[in-house]
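Note that one protein chain is taken out, while the other chains of the complex remain in position.
The first chain written gets the first letter, and so on, giving A and B; residue counts start at 1 in each chain.
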Amino acid sequence: MLFRFFSLVACAFLTNSVFAADFTVALILDKAGKDDQSFNASAYRGIQKAEKELGIKFKTVEVKDAASSESMLRALAAKNFDLMIAIGFSHAGAIGKVAPAFPNRRFVIVDSEVKKPNVTSVMFAEHEGSFLVGAMAAMASKTGQVGFIGGMDIPLIRRFAMGYEAGVHHIAPKNKVQVAYIGVTGDAFSNPPKAKELALLQNSQGADVIFHAAGASGAGLFDAAEDRKFLAIGCDSNQNGIKPGRILTSMVKSVDVAVFESVKAAKNNSLPGGTTINHGFATGGIDMAIDQNNKSLLTPAMLKKANEIKAGITSGKIKVPDYYLSKK
Amino acid sequence: MKIHRIWTILKPAFFAMVSVMLGLLVGSLLAMLAGEDPIKIIQVIISGAFGTAHDRGMVIYFTTILIATGLAVAIPFQAGVFNIGAEGQTLIGAMSCALLALFLPDALPSWLAICLCFAAAIIAAGVWGGIAGGIRAFRGGHEVIGSIMLNFIAAGVTGWLVVGKFQSSDSQNPETAMIPENLKLARFEMFDGAPATLAILASLIAAALFWVVIEKTRAGFRVKVVCQSPDAAQVAGYSVPQVRFWAFFAGSAACGLAGAAMVLGEAGRFRMEMSEGFGFLGIPVALLGRGRPVGVVLSAFLFAALHHGASALDIEATKVTRDLAQVIEAVVVIFVVAQVRLSHSRGAI
Partner (left out) sequence: MESTAIFEIFLSVLRFAAPLILAAMAGLYSERSGIIQIALEGFMLFGAFVAAASATHFGSGFAGLFCAVGFGIVMGLFYGFLVIQLKTDQIVSGTAVNMLAWGGIPVVSKMLFDVTSKTPAIDASERLPQWFPIVLALAVVAVTYFVIKKTPFGLWLTVAGEKPEALLAAGIRPSSVRWASLMITGAVAGLGGAILSVCLASSYTRNMTAGRGFMALAGLILGKWRPIQACGACILFGVCEVAQLKLQGTVFPLIGTVPGQLVQILPYVITLWILAGVVGESRAPSKLGQS
């Protein structure tokens, strides 16, 4: 018995990583997982595209909590993965610790800035996109009240809320915006029942267009919109198709493109380390989704206004308040 | 020594090994059902736990914590009370430790400050658990229910403190600011940056202390009498409530060690929900270790290895995840509990 045990240990040390020759990428998602139809799902689409078009190999892991994020990253780095892409702010601390320990590995973090020579940070101008959908919400609202449901009350989500409110008031300065957050832990991003209750409450108080920045919890908002026949606005991925006709539009954060581009750059050895890549309307990294699912919901006046706002923000004529800057 | 005497000592260890083997067997069968090679799964878990220096360090770190939460269950058990609140006690201990670390004056020598932080964690955790122990001992309210309620309350109170009062301004996660560098426990260099620190010593000392008190002191004798027969204890003039309360207090206090190891040794700050799952893991640890100090240490090591080793499944396996470890743990518990037939009201562990 004992001998068997030791031979097992010996074998275990001999097993090598399965993919030795290929360019290998590890995609580290947060606890909502690749099927959240939102933020993580977008990242997963990006890596799938890279697998198909660039011929890379990849491994996806879901990390449940901040503590295991560090040991997971370390294990992946030790396992000869060429590039590690961490999706979400919750990995920021872990990347900051692990990246210096593996100077020959490359890391990408989305939604947070980590200033290390082998880390590329990817940031999105969420406030600009939220401003745009806020304006759309104000134009689509009949009651003069709109809502916002955030996952957690943290700076990232406040940035969405602040941009959204400014967008609403850009169109209708007197309109009321109801802002609510689901919870105080990471679970808030995967708690659809609570999002649904919040949406129903906001709707009963008069909000007829509600925007979410709550990852997988957004599903609860869509369920509520369907039950009570009001409009919802999707987030991160193009979510228009989840409930066609009930989703006014989606604020798209092209995490998929960012993932794909960074894999491509890393493979060609041209990924700029130690820098931050900012995505906004100008780069196309932020946009609002228009497809056959929501065509009938968006009036020509709204489309015209959307283009005006995008041009205005890009040229600097419209100033969108940024929570990150307002805090400093 | 006679054969049967050796057997009485080795029997629990033998049955523990059998339970663990059966647990692994069920786990690998489940993995096979999922389409994985069961032998490979076991290999992955073992190499995940001991493959690199960093892995070994992580196992030491988790052992540190699990000894503490294991003792939290094992010590009250000696007096026939069941502590299911290690989760909340660890949170409270960690929070007190982090807050004290943040607000201690810089002028204090590091060793003193660290000792104070440990003391704060231990006392706070003990007092927190003592609420449930006191309700049981002096007012008769069931300690299991009490400690579950205290788990919820601890989560709420620490959540409010961290988000509402002490949220780190440069972090998106719900966590406090970093404690000063000089209060962080030095990590053993040989483990490649893993949070293996001298905190392991604190846990081992706690286990040793537990042994000494139970086996060598009058207080320990009282505890045993209260456990075996509360009526006899009353006749002998012992205060059953007092003994129960202090056993519960001492057990909960052990969680303070876990909290301090997390804050000073690993995270360097309080992080919301940082005790996630370790408190509950204390129950199988204590159970597999038959509530004995040596047993708790050994089973803490075993569960730590399983816990850390299984995280390699996320990377190396395609059809199963680290969650398999929890199934194995559950199966081990079921097998052990089926053998022991322990009933805490009778205290025959």
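Methods note: contacts are C-beta pairs under 8 Å (C-beta built on N, C-alpha and C of every residue); 3 or more make two chains touch, one makes a residue touch a chain.
Computed from a predicted structure; not experimentally measured.
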Contacting the left-out chain in the complete assembly, out of A:Asp22, A:Asp35, A:Glu53 or A:Asp291: A:Asp35
Given B:Val263, B:Ile283, B:Ala300 or B:Ile315, the one touching the chain that is not displayed: B:Ile283
Sole residue of A:Asp22, A:Asp227 or A:Asp291 that reaches the chain not shown, by the stated touch rule: A:Asp227
Hidden partner interface residues of chain A, rising order: 31-36, 62, 179-181, 184, 187, 190-194, 196-198, 200-201, 204-206, 216, 219-220, 223, 226-227, 242-243
Contact footprint on chain B, counting only the chain that is left out: 30, 33-35, 82, 84, 131, 135, 139-142, 144-146, 148-153, 155-157, 159-160, 163-164, 280, 283-284, 287, 319-321, 323-331, 333-334, 337-338, 340-345
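The working rule: only the chains that are shown with their structure count from here on.
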Chain centre separation in whole Å, for chain B relative to chain A (CA means): 36
Chain B to chain A touching residues, read off their complex: 39-40, 42-44, 46-48, 50-52, 54-55, 58, 159, 163, 169, 171-175, 192-194, 266-267, 271-274, 276, 308, 311-312, 314-316, 321
In the complex, chain A residues that touch chain B: 8-9, 11-13, 15, 26, 59, 61-62, 64-68, 71-72, 74-76, 78-79, 89-90, 92-93, 97, 101, 112, 152-156, 184-186, 327
